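My questions all concern the structure below.
What you see is the complex with one protein chain gone and the rest in place.
Chain naming follows the written order as A and B, and within any one chain the residues start at number 1.
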Amino acid sequence: MGATTPSEPNRREFVDALVAGALGLTAIAAIVPAAAYLVPPEGGEAQTASTVLPFAAEELAANSGRIFKFGNKPGLVVKTAGGEIRAYSAQCTHLSCIVQYAPAERRILCNCHAGWYDLTGKNVAGPPPRPLESFVVNLRRRPGSPEHDIVVSRA
Amino acid sequence: MRRAALLPLLFAALAGRLAGQAAPVQDAAPPAPVSACVACHSDPARVPQPSAREPVANLADDIHGQRGLSCHDCHGGRADVDLTAPDAAARAHDAAAGYVGRPAPSAGPAFCGRCHSDPAYMSRFNPDARVDQETRYHTSVHGERLAAGDTQVASCISCHGRHPGGEKSAALAHGIRAVADPQSPVHPLNVAATCARCHGDAEYMAEYGIPTNQHEQYQQSVHRAALVEKEDLSAPTCNDCHGNHGARPPEVESMAFVCGTCHAKQAELFRQSTMKLAFDEAEMGECIVCHGNHGIVAPTDELLFHEPLAEGAATTGCYTCHPDATDAALAISTAVHGDLGGLQARIGEARAVLADASAKGMPVAEAEYELAGATDALVEARALVHLFRREPVDEACARGTKVADSALAQGHAAIGAFYFRHRWLAVSLLGIAFVILSLWLKLRQVDRRWRASEMSGPASG
Partner (left out) sequence: MTSSSPAPESPFRRFLDERLGLASLRELLGHKTVPQHKHAFWYVWGGMVLFLFLVQVATGILLLLYYRPGAGEAYESVQFIVTRVSWGWLVRSLHSISANLLMLALMVHLASVFFLRAYRRPRELTWVTGVGLFFVFITFGFSGYLLPWNQLAFFATSVGTEVPRAIPWVGPFLVKLIRGGPDVTGATLSRFYGLHVAILPALTTLLLGAHLYLVQRHGMSVPRDAQEKGPPMPFYPNFLLRDMIGWFVALGVLITIIVLAPTAPMGALFPFDVLFDPKHLLELGTKADPFASAPEGIKPEWSFLFMYQTLKLLPAKLAGLDGEMVGVLCFGAGALVLVLVPFLDRGASGLRPNAFSRLGGAAVVLIGLVMAGLGTWSMVVLGQPLGVAGGVLAATWIVVSVLLDLRRGAGRPSLLFPSLGWLAVAFIVVMTAIGRIT
């Protein structure tokens, strides 16, 4: 055995304590953020892509449209005269006014500067430079009811 | 043989023109066999004057020629004469066969209207064609003056015809292009220049006593910019506000309706406001009082009264009638101006902070997305100005400010998070250094002991 001075065990204990402390700190520095990470944040899940409208598909009259909230943006859902349900962003591509469905013309109108879009969202008259963003519409049967939820999601 | 081939064509055209009855349809695409008119008037030996040959040279460019029509369809006469006969010219130009020759300027509209006002005839070429041009023309200032004997005013050819020599040359009636043809003088991109040919010529317009600077003003306008630079063919040019065939300046009380064909929201708000009554009573032209008529530029908040007018500054917007601050109603304007300016500033501030955060690598896409809602509110607030009341603008601005504030807060939070991460890095690096130090101390110790044990013999190692 090598010579051990009386201070060696103390020094050894000190260094051991130091290492233990350092590694313990490291563990805490890793575990605490990980634990915080696991707690789901306020505002629920990833803002994605879809929203369920607050009214049933059957409640929407044919050849009519309604505004709905998509995330924090306005959307327009239209039921065509033939019964098909379509949804678009309701923000006019000209100066972002909110568009509306014009049943008489069977087109979408932006009242601000008389911009018109057809039912595919394409800009057909007036100042809007681009088509309206189209959303994907799915119908989901409400359990125990003949009605359907309208689920709108980004393409 | 040529004659025989032409006969059915000739009968059809003549019968259709004179009796206004349905005739066998002519296809637009294949050009009609060459008529005698064309054959003669393209021959320098027979027709030495260039001006009499010019119409034929341009027939291929002319929409009428492309549709299969020829000289006799408009001018009458016979198209089937034998050119070798000595009396060919007389037979062709026979008034008994309906030859009208070159119409007098005052008879121009009727000449064109013979076909263009006939729905049955026009529907052969375009089922949807309008046939009210002539009627409308007679309601226009041009039409009224022409009827009164003024041959200086515009009629069909003046706008639709060709001007080979540039602006000042007289119009030629042959080589008329379709309106949608970019080379047509009445294509939306060209209308203003065509009207300006007369209306911009001070000498020409001297006796009428109306301004001649409209085109010049229009060149500065935001409408022209939209038409020419943004290539938005729905942007207004002269005919959209004045009418094209029935051209007249809009009535004072109609101004909001005219502008409102596109600017529906603002026009509707204006019509609901008390200002409409005031303007109509004073016979002031509604929208154009603040926005101008021809040289309309993008409106700014400066149109609103917000401070006394500087010396010599032009009076626009509210200042046109309210040049000084003593008017109590101007409190509204000043307040609205403040609201709008405040919201715009807030949006600018939020945008700058978000851009800063983004440059720092912090994700701010959501906040930027939300901020667009504030811009929406600002656009709406600016439209609501046309109610000339404070409350609606206040409300819209309040909404917008709320959104802008939220985005601003998110931007500040992002920047705060950025600096937090730097502080976290510093602390963590210190911590790591501490760990490495302690490990290294332990290592030294452990190594020393091991070497010592090795040296004292492997048995105890």
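We adopt the following convention: contacts are C-beta pairs under 8 Å (C-beta built on N, C-alpha and C of every residue); 3 or more make two chains touch, one makes a residue touch a chain.
Source: prediction; values computed, not measured.
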*What are the shown chains in contact with the chain that isn't displayed?*
A, B
*Contact with the hidden chain (one of B:A85, B:A202, B:A398 or B:L429)*: B:L429
*Which residue, B:D82, B:E251, B:E366 or B:E391, contacts the hidden chain when the whole complex is considered?*
B:E366
*asked:* Across the whole complex, list the residues on subunit B that are touched by the chain not included here.
replied: 359-363, 365-366, 421-422, 424-425, 428-429, 432-433, 435-436, 439-440, 442-443, 446-447, 450, 453-454, 458, 460-461
*Please give every residue of subunit A in contact with the chain that is not shown.*
1, 26, 33-34, 36-41, 43, 45-50, 153-154
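The rule is simple: only the chains that are shown with their structure count from here on.
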*Express in whole angstrom the distance between the two chain centres, defined as the mean CA positions of subunit A and subunit B.*
37
*Can you name the residues of subunit B that touch subunit A in the complex?*
226, 230, 232, 234-235, 261-265, 366, 369-370, 372-373, 375-376, 379-380, 383, 428, 431, 434-435, 437-439, 441-442, 445, 449, 452-453, 455-456, 460
*In the complex of these two chains, what residues of subunit A are touching subunit B?*
1-2, 11-12, 15-16, 18-19, 21-23, 25-26, 29, 47, 72-73, 91, 95-98, 111-114, 125-127, 129
